[in-house]
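For this depiction, one protein chain was excluded, whereas all remaining protein chains were kept in their positions.
Order as written gives the chain letters A and B; numbering starts at 1 within each chain.
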Amino acid sequence: MSAAARKSVLVVTRHAQPGRSLARAALDTTLATAAFDQPVNLLFLGAGVLQLIPHQDSSAVGVRNLRKVIDSMPLYDVEHCYVDTDAAQRHGLTTADLPSGAILVDVAAQRALFDAHHHILGF
Amino acid sequence: MLHTLNCSPEHPALQDCLKLLRAEDALLLLGDGVYLALAQCSNGQALQATGAALYVLEADARAAGVHARLALGFNVVDDAGFVALTERHARQMAWY
Partner (left out) sequence: MGMAVALNYCLLIMAAPASGYTSLTAARFGAAVIAQGHILPRVFFLDGGTSNGLATAITAQDEKSPLTEWTQLATAHGTELVLCVSSAVKRGLLDSAEAQRHGFPAATAHPQFALGGLGLLVEAMQSADRVITFGAPE
């Protein structure tokens, strides 16, 4: 497929995990899009930033550790992880807590992201 | 771009949507989102303040009994009208 024919996708993840399986579905979709060499970015918005709290250990509840999946994103050619600045602040997340390479974005930058992609998937 | 909002007026998705909504955008209320189109709904007034074009899906508004008490400024669209909104706007963001 030629580069011109490739349509970019913005995955917006707005729900905390593990309360909802939507968070996992958003990550799976992001990874699959990258695996097929399609341009994809991930935006953590609102309560979605809670997925980024460090030191998650889900072994006792018996589900996959999503933070580990998120940290592996650069390996799978996911272009960028963007994080809602206000929501991060509201939930006490500092830059040190975020995955490496994550970019904090204010409302203006979030709007610019929406405009810069062909398709938006809201999870 | 087109935003669709499918949640009750107290749901956090509304606040996320409100922040991003711009005057050049369109917003279609679906499901429990139609309650935002009730006259007297303060969150509905906040939506109006964004300057975005506001729409309510007819079947859902009728199902909720909201169609008879819509605030001014909310336009009712049927399914064909919903499709027309997606023709005019290349992108959609689903809030729920």
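To be clear about the criterion, contacts are C-beta pairs under 8 Å (C-beta built on N, C-alpha and C of every residue); 3 or more make two chains touch, one makes a residue touch a chain.
These numbers come from a predicted model, not from an experiment.
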Absent-chain contact - pick from A:Ile70, A:Ala87, A:Val105 or A:Leu121: A:Leu121
Per the touch definition above, residue among B:Ala13, B:Ala26 or B:Val66 touching the missing chain: B:Ala13
Omitted-chain contact residue, chosen from A:Thr33, A:Gln51 or A:Gln110: A:Thr33
For chain B, the residues touching the chain missing from this view: 6-8, 11, 13, 30-32, 57, 59-60, 63, 79-80, 82-84, 86-87, 90, 92, 94, 96
Footprint left on chain A by the chain that the document does not show: 1, 5-7, 9, 20-22, 24-25, 28-29, 32-33, 35-36, 38, 119-123
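The definition used in the following text is that only the chains that are shown with their structure count from here on.
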Chain A and chain B: spacing of chain centres that average the CA atoms, whole Å: 26
For the chain B and chain A complex, residues of the former touching the latter: 1, 12-13, 15-16, 19-20, 22, 90-96
Residues of chain A defined as touching chain B within the complex: 12, 14, 45-47, 86, 107, 110-111, 114-115, 117-120, 122
